[in-house]
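Structure first, then comments.
With one protein chain removed, the remaining protein chains of the complex are shown where they sit.
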Amino acid sequence: MAQVKIDCMYEPCPIPLLKAARELSSLELGDVVLIETDHSCAIANITEWAEKEKLDCWIEETRSGDWNIYIKKT
Amino acid sequence: MINQGKNDRLWQYVGGVLLIFVLVLIISRMAERSSVNLLFGVLFGFTLQRSRFCFVSCARDPVLFGNTRSVNALLLSLAIMTVAFPIIQNIQLQSIGKIVGQVHPVGIHTAVGALLFGFGMVIAGACASGTLMRVGEGYLMQVIVLIGFLIGVLLGVLNFGWWYDRFIAEAPVIYLPQYFGWIRAVIFQLGVLLVLYFFIKHYSSRKKIKI
Partner (left out) sequence: MKENQEMGLLKKLYTVVFKNIWPLWVGGVILAALNTVYLLLLGRAWRITTGFTYWSAWVVQAFGGKPQEWSYFVETGRQTEVEQCFFSNDLSLVSFGVILGALLSVLLSGQFKIKKIKTTKQAIAALAGGIIMGYASRIALGCNIGAFFSAVPSLSLSGYVFGLFVVIGAWLGSKFLVKFLL
């Protein structure tokens, strides 16, 4: 079970989700993508997409205005 | 939060409470009209940030990712105002003889302006309300967008005459109640919003990201 980290700090809205989707398409079942982002809209955006694609997704807030978003390929 | 102690955030909470005090102080001392403007601005900004309401997301996400929550919230918002605004317009028409609200001439200028605006907002990462919101959140990128806005608006003001003479001066103002009557206009618009809702729902359910 691999975990791939994508650093999306300081990057604006659609970029984190676009990068995550691109990464996920090349991963295997059970692998996890970790997106590091500080964009508040990206969370809403990514969680909705993950729900729609029926992927496991959870978030932790690491520091003020920073989040780790985990998406697992299921 | 895992990497940060409670105290690191304490200054933010204190700052927030202080800001509330300062705002209450200022607003209570302002002239009535000014106080309403500032108060509502704060409420708009607070709501936008709390809900991460984003117009760029509304326009971009259904097409790019098949996400529809943003646009559905927008449609709901428009539907509520579609019923509420005309009531106020009607009242005001009878008392001051004027149609209040954003009623403007429509024409090629609207289409071209909107096209450019849509393009600009996606590459800047925010629209007008979003830019102000993100400046408040601390995004330095949107501070640059705001500066761009001020430059662009200035260019637009200086260039306005060109557009006005060619397109805006002769453009008609199409105010729906004038053609349909109040009630039919509202029902028509609610119908349009409903059709849009279903259209977007159907279209986006088949959307997959193509990279």
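Each chain carries a letter (A and B) given by its place in the written order, and its residues are counted from 1.
Here is the rule we go by: a contact is a pair of C-beta atoms (placed from the backbone, for glycine too) under 8 Å apart; a residue touches a chain by one contact, two chains touch by 3 or more.
Keep in mind that what you see is a predicted model, and the values were worked out from it rather than measured.
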Displayed chains contacted by the hidden chain, counting the whole assembly: A, B
Residues in subunit B touching the chain absent from view: 9, 12-13, 15-17, 19-20, 23, 30-31, 33-34, 36-53, 55-56, 59-60, 63-64, 69-70, 72-74, 76-78, 80-82, 84-86, 88-89, 92, 96, 99-106, 109-125, 127-129, 131-142, 144-161, 163-164, 168, 173-177, 185-186, 189, 192, 211
Where the unshown chain meets subunit A, residue by residue: 9-12, 14-15, 18-19, 38-40, 43-44, 61, 63-66
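Here, only the chains that are shown with their structure count from here on.
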Whole-Å separation of chain centres (CA-atom averages), subunit A against subunit B: 28
Parts of subunit B lying in touch with subunit A, wherever the complex brings them together: 1-4, 8-9, 12, 49, 52, 54, 56-57, 60-61, 64-67, 69-70, 122, 125-126, 137-138, 141, 209, 211
Interface residues, subunit A side, partner subunit B - complex: 10, 12-14, 17-18, 21-22, 25, 40-41, 43-45, 48-49, 52, 60-65
